[in-house]
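Dumping the structure here so I can ask a few things about it.
Moving on, here comes chain A:
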Amino acid sequence: MENIEPKTEYHLKGIELIRCTINTPEGAPALNFNFSISLQTQLDVMPRTLTVIVNVDVISDDQKNVFGSISVNNVYQIINFEEAFKLDAQNQYEIPPKLLEAIGSTSLSTTRGIMYSLFKGTFLNNALLPLVDLPKLKQY
Partner candidate 1 sequence: MNYEIVELDELSGSKSTIYSVIIEDEEYTLFDSFVEENSVDHPDEVKLIVNKLYQIGHNFGAREQFFKLAEGKPGDGVCALYDEEDNKLRQYCIRYGSALIILGGGGPKPPQIRAWQQDDKLKKEAELMIWISRDIMKRMQDGEIYWSKDGTRLLGNLKISDNEE
Partner candidate 2 sequence: MKNSKPARKHSSAFVNQLLAETSDVEKAQINNRMTLATRLDDLIAAKRWSKSEFAAKVGKSPSEITKWLSGTQNFTIDTLTEISLAFNLSVGELFAAPRPKIINHIHLLVKAIKSEPIPFNESVGKKTIDSTSGTFNSNYPAQNFSLSTFSNAQS
């Protein structure tokens, strides 16, 4: 992938489907699909990777029932690790926010595609992961 910032070069190294469950509800089919989405970004120094773990639960309006869930690891290889990530005063790596947003968005899109292909033909066929504008979250 091309640089999203002048100094960061990375590519998608791997996609791992960790978990997928579908829980068919009893009685009338679900009308509304709500989504509980978790994005966790991990930095692994030795292999020089960033991993975005996306967990999505498709839940009922009252949030008591989980109709389906999926968990996907999106692994990104950072080519110019030492150049792109500097250590701060506390010896922690500074990750450029724009990079976090870019890989977060890419990971959500990847997960959306995997969700669609796995839920296709089931009652969750229309449970499409909505678009999320990650940079705008800061405004909330």
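Here is the rule we use: a contact is a pair of C-beta atoms (placed from the backbone, for glycine too) under 8 Å apart; a residue touches a chain by one contact, two chains touch by 3 or more; residues count from 1.
A quick word on the picks: all candidates are chains of the complex that A comes from, given by their letters.
These figures come from a predicted structure and were not determined experimentally.
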| item | value |
| --- | --- |
| Complex partner of chain A (touching, any copy) among 1 or 2 | 2 |
| Candidate 2-touching residues of chain A, taken from the complex the two chains share | 29, 31-48, 51, 61, 63, 87, 91-93, 95, 100, 104, 123, 125-126, 130, 132, 134, 137, 140 |
